[in-house]
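Missing here: one protein chain of the complex. Every other protein chain is in place.
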Amino acid sequence: MHLLSYLVKRLLYLVPVLLGVTLLVFVISHAIPGDPARMMAGQKASREAVENLRRSMGLDRPLPEQYGRYLWGLFQGDLGVSIRNQRPVLDDIKDFFPATLELTLASMVLCLGVGLPLGILSAVYRNRPLDHVSRVFSVCGVSMPVFWLGLMLLLLFYRNLQWLPGSGRLDVTLAPPVHVTGLYLVDTLLEGDGRKFLNALSHIVLPAFCLSYVYLAIVTRIVRSSMIAVMEQDFVVTARANGIAESVVVLKHCLKNSLIPTVTIAGLSMGELLGGAILTETIFGWPGMGKYVVDSVNFLDFPAIMGFTLVASLGYVMINLVVDLVYAFLNPQIGY
Amino acid sequence: MASWQRFKREHQWRIRELLFTLCLMRRNPSAVAGLAIIAVMAAMALLAPWLAPCDPVRISLSERLSPPSSAHLFGTDELGRDILSRIMHGARISLRIGVMVVSIAGGLGTFLGAVSGYFGGRLDNFIMRCMDVVLSFPPLVLAMALAAALGPGLNNAVMAVAFVMIPKFARLVRGEALAVRQKPFISAARVSGAGDLWIVFHHVVPNCISSVIVLATLVLGDTILVASSLSFIGLGAQPPSPEWGAMISVGRKFLMDQWWYATFPGLFILTTVIGFNIFGDALRDILDPRIRR
Partner (left out) sequence: MSEPLLSIENLSVRFFTYQGVVRALEGVSLHVEPGEVLGLVGETGCGKSVLARCVLRLVQDPPGRITGGRILFKGEDLLKASRKRLRQVRGNDISMIFQEPMTSLDPVFTVGNQMAEVVRLHQRVDRRTAAKICAGMLEQVRMPDPFAVLRKYPHELSGGMRQRVMIAMELSCNPALLVADEPTTALDVTVQAQVLAILDELTRKRGASVLFITHDLGVVAQLCNRATVMYAGRIVETAPVERLFDSPAHPYTKGLLEAVPTLEEDREELAAIPGMVPGLVEPPGGCRFHPRCGRVMPACSRRVPELFRVRPDHFVACHLYGAEA
């Protein structure tokens, strides 16, 4: 029950934050130096088109009124119209969202699947060779320019070794699977097409690894340091003194206790994933929201950039909310 | 000379602490390694105009896109310019961005955090909500939106990245300010008539200095990553600027056949940021009051 009341409290707290987010995006897009109308219309639009747009968007009205109109538009799902292709930005984003979701999920699986065990082993075998290797790996991870890593991976695996494809979600010769979830890995399995599944898998390996590398390093580091901190606690000595096997001590007592700070930091670091997706998708030609927004930047497609920013922030806020709930679930001392 | 003696006496505790810190630094291999990397990059940046083997803007179309050789250690780009020299000049840009961002974000963030933590109440609430809003965006996304709105260019990128980094400092200093606020010497200062803002600057901030320095080091590394990412996307530094991210952006076009173009600038980004991260982590351990005893 305490979990439910905590959830309600958090949701209530969310409202001012979300309002603040929309306000910030509004300020950036409407109140920055330069002519917002021209920004929205594009550099190539005619003078008349710009004036028309200024009027129709109400950009000649006082700022608070503009914000009100903006919020109202948001509620109706109006994120503006892309300059590049004259489609509503929301539709564009809906189209590209599944690809990004698939990449992000694959990266998370990789992260947790490798990061968690690596961090635990690092803590248990502290200061031995394994620990040193993983610490070097971690430092490289948090210092790594994601876009450069992607290029190096391409050089190695695509150009030199020719093991893996270099771009896209599927070979160009293959047709995409029937759209059920939008996640190719799932849809190809649902279709029963094993070959296509393997093909999609081969396409996702490099981008997922590239995207997850930074995040993996963060997770490993935080798991290691919280495990070490937990392993020095008194209750660990109590458990050992009672005859409990070391593996149980580590995997039951230490792990659950260290998951708490781990989940927090790992969850908050998801921002790195969302940011890194922008770069990774660009490098690997992955047709997701990240590539979309980079293309928009090159085109100075302002509505698209702002629409993406808003959606990305929304996603990030939601992720943080989930992280807080998981934290409250794991830690019995919260919510009392 | 009497004033120098007085200075030494007044600050003798601080001087001793500083010397102790330096001694600990010397004995810590990570600190030494990190500092060495930073020193090399800084030297390269400062002395680039004299140290660079070639003129970074000298175009030599006959040598375009040549692989690493004795004449051009890292090869040449599509206009025949020496990549090593350009990288060295790029270091100037990266470090300049880093220092500017950390100064702006560190200064503003520290001030906001100190004021927020010390005064508490509604001011604290308001400032922290604002920080929460900024922190609700994935950092690169927000920097990108800001940079796009302000327009491409290095100075705009600096402002964008600084804005994104402010909450990190604000949060840290606020936490420390909250702790310091309870201490007796603060009440003593207030009782003796010191104004609140004076207390903030003279007592609260100096007590947070060591954590701020550690954070500043780590943020510097982060800034270089974000800034080069922005340049890579097309915001931030514009070609023909030898900024590392911008070079990689161009080098990407030639990746398959001229691997050196995109590889070396990235290697330098990686190394520099590693240097800052290792040093920052070591510094955190050194300045940790529990370990110092």
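By letter and in written order, the chains are A and B; residue numbering begins at 1 in each of them.
Going forward, a residue touches a chain if its C-beta (ideal position, glycine included) is under 8 Å from a C-beta of that chain, and two chains touch if they have at least 3 such contacts.
The model shown is predicted, which means the values in this text are computed figures rather than measured ones.
Novice: Looking at the whole complex, which visible chains does the left-out chain touch?
Specialist: Output: missing chain touches A.
Novice: Which of A:64, A:129, A:192 or A:243 sits in contact with the chain that's absent?
Specialist: Once the missing chain is taken into account, the touching residue is A:243.
Novice: Touching the left-out chain: which of A:86, A:173 or A:333?
Specialist: Once the missing chain is taken into account, the touching residue is A:333.
Novice: Going by the contact rule already stated, which one of A:122, A:226 or A:257 would touch the omitted chain in the full complex?
Specialist: A:257
Novice: Provide the residue numbers of chain A that touch the chain removed from this figure.
Specialist: Interface residues of chain A facing the absent chain: 233-235, 237-245, 253, 256-257, 260, 330-333.
Just so it is clear, only the chains that are shown with their structure count from here on.
Novice: Report the inter-chain centroid distance for chain A and chain B in whole angstrom, where each centroid is the mean of the CA atoms.
Specialist: 24
Novice: Which bits of chain A are touching chain B when the two form their complex?
Specialist: That would be residues 16-17, 20-21, 23-25, 28-29, 32-34, 39, 139-140, 142-148, 151-152, 154-155, 159, 270-272, 274-276, 278-279, 282-283, 293-294, 297-298, 300, 302, 305-306, 308-309, 312-313, 316-317, 320 of chain A.
Novice: Which bits of chain B are touching chain A when the two form their complex?
Specialist: Residues of chain B touching chain A: 129-130, 132-134, 136-142, 144-146, 148-151, 221, 225, 228-229, 232-235, 245, 248, 252, 255-256, 259, 262-263, 265-266, 269-270, 273-274, 276-278, 281.
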